[in-house]
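Pasting a structure here, questions to come.
Certain chains of the assembly are absent from this excerpt, and the rest are unmoved.
Just so it is clear, A and B label the chains in written order, and each chain counts residues from 1 on its own.
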Amino acid sequence: MAVRAAVAGASGYAGGEILRLLLQHPEAEVGALTGHANAGQALGGLQPQLAPLADRVLQPTSAETLAGHDVVFLALPHGQSGALAEQLGDGPLIIDCGADFRLADAADWERFYGSPHAGTWPYGLPELPGAREALKGSARVAVPGCYPTAVTLALFPAYAAGLTEPEAVIVAASGTSGAGRSLKPHLLGTEVMGAMSPYGVGGTHRHTPEITQNLSAVAGERVTVSFTPTLAPMPRGILATCSARARPGVTAAGLRRAYAEALAGEPFVRLLPEGQWPTTAAVAGSNAVQIQVALDEAAGRVIAISAVDNLTKGTAGGAVQSMNIALGLPEELGLSTIGVAP
Amino acid sequence: MAVRAAVAGASGYAGGEILRLLLQHPEAEVGALTGHANAGQALGGLQPQLAPLADRVLQPTSAETLAGHDVVFLALPHGQSGALAEQLGDGPLIIDCGADFRLADAADWERFYGSPHAGTWPYGLPELPGAREALKGSARVAVPGCYPTAVTLALFPAYAAGLTEPEAVIVAASGTSGAGRSLKPHLLGTEVMGAMSPYGVGGTHRHTPEITQNLSAVAGERVTVSFTPTLAPMPRGILATCSARARPGVTAAGLRRAYAEALAGEPFVRLLPEGQWPTTAAVAGSNAVQIQVALDEAAGRVIAISAVDNLTKGTAGGAVQSMNIALGLPEELGLSTIGVAP
């Protein structure tokens, strides 16, 4: 069986990473590649790392060019996925790396994205309780945001076990590819090297409601989330430093046990041995997630830290992992837990 | 008047930065330079950026070599300052960039540093209420840690104005020079480039009690501090992302007003205009501090963020600023708010 896959938005960072993974996936075959401003250009100059596809030319993004594939990956600005999906119909598995179908609360969607709510699709974070089942056989997948992936995996075991109060404080550092490939002054190399800076402060980042939705679902009650993203001088990777007030009676041993149980059997998530801390370098280019947890007894808080590659597990790897599940393939097929380090 | 200054520990990063600032200080004259393992070597190979001192040779660190100066800067591992200060006597102004004389609580000291408590000296963070007065004319200065400098400046206005609950959650990213110049595997360039990683998690970092002491003093009650430091792939700079639960009735306007008032007239600290966020690049090599604050109403938290250069305002600049105050010189002499960017 060969799964023929199209990628819409193939000139961006997410699109490039999807292609990188598809090229190494034993059951996938790369079909149509589409772009918007770059339609008509060869991929070799846009994604020079994808040598086997150097001579492939981008087509315009449309239902026509994307039709006739088993899987269609959408790596587009938000607001475009719904109409395309409708035109493509029930045939293909459609995997949306954008935000359009992630949020259940229409008011949240409208407040943060300023456009009409499109609905929800099965959520491509298989590690979240219940999510893996919902993905099996689905014809639609909403891939999580990169920050929600990192944060949810760090904190859900604590909430699932009832160990933490419903208020989480999260500070996450992301590599600059998380900000995409658009030309903005603050993303110039000259500006970002040597610089750490925050953005979307005060609860204004669009991933805040998605994090809230995930943690609240696990906790069984509304979790209040304070989320501050920062931009770090590296191309890839997210380090999410998350904490929440510990419930009375929580012990370090009990906390660790809860994490070990919640993460047991997960092929891509690893609770590190005590004394070892996550580092983004170790997961670069892989679908691996490193997790570590500690109880700060003096501060009365659980500290949970995760490292992911924002482009891989945080976007394209999560998308391929979801594709595998949806199509009934082995979940780990074509994906790796081996980082490209140093 | 020329102030003759000796620097103990001149081959480390803090020592080098003190020398960089002294060379540009109109009233300072660089006297003895001492080292431990590097005694006998010329400075040119150790601190190649200090061209005017290239031929100066390091002497061994001892009371003899340090005697006869108006000011002695100590940039030594902790535990060495007390005995040296005693031997040097009352003559010179002694400015300790180490931790020995920062903590008032002997139990805290012993728990975090594992050695006998030495006492306290006037604290070299002039912006902290009361600190500037205590430094005037003092013969001793305890320079704050780099993280406590960044965090205290970000949060003290909120606590001074009674706007926040006594629980603070802090995640700070530091450039690698903050970890010093000792040869440790995780500090190799190959390891740190492309990597964000935490350390000292769970309240174990030695700067935790110092942050607690500062914030509690301002708040007038014990502040519980959750502090997580992370290492960022840049040589210099600290970005401190701090938050605390807002007290009832706090408004964004009131918060901003409190910060503007608390920081008014401070020569090195700047509350940025609304919409602009601190970045470590903008303060690199300078004594400047950038601060921004926001109220996250949904999360009920005040978010305060600061950027400093860990080596300048976070260590050597704070030391020179304190020297100026202690000696009765203009506080800004030889210091700058102009960062070396991009």
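Note that contacts are C-beta pairs under 8 Å (C-beta built on N, C-alpha and C of every residue); 3 or more make two chains touch, one makes a residue touch a chain.
From a predicted model like this one, the values you see are computed outputs, not experimental measurements.
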Legend entry - Homo-oligomer size of the whole complex, from 2 visible chains: 4
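Keep this in mind: only the chains that are shown with their structure count from here on.
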Inset, instruction - Please report how far chain A has to rotate so that its Cα atoms sit on those of chain B, a copy of the same sequence, as a value between 0 and 180° in steps of 5. - result: 180
Inset, instruction - Report, in whole Å, the distance between the mean C-alpha point of chain A and the mean C-alpha point of chain B. - result: 37
Inset, instruction - Provide the residue numbers of chain A that touch chain B in the complex, in ascending order. - result: 167, 169, 171, 173, 190-191, 193-199, 201-203, 208, 224-228, 230, 232-237, 239, 241, 243, 277-281, 284, 292, 294-301, 303, 305, 307, 341-342
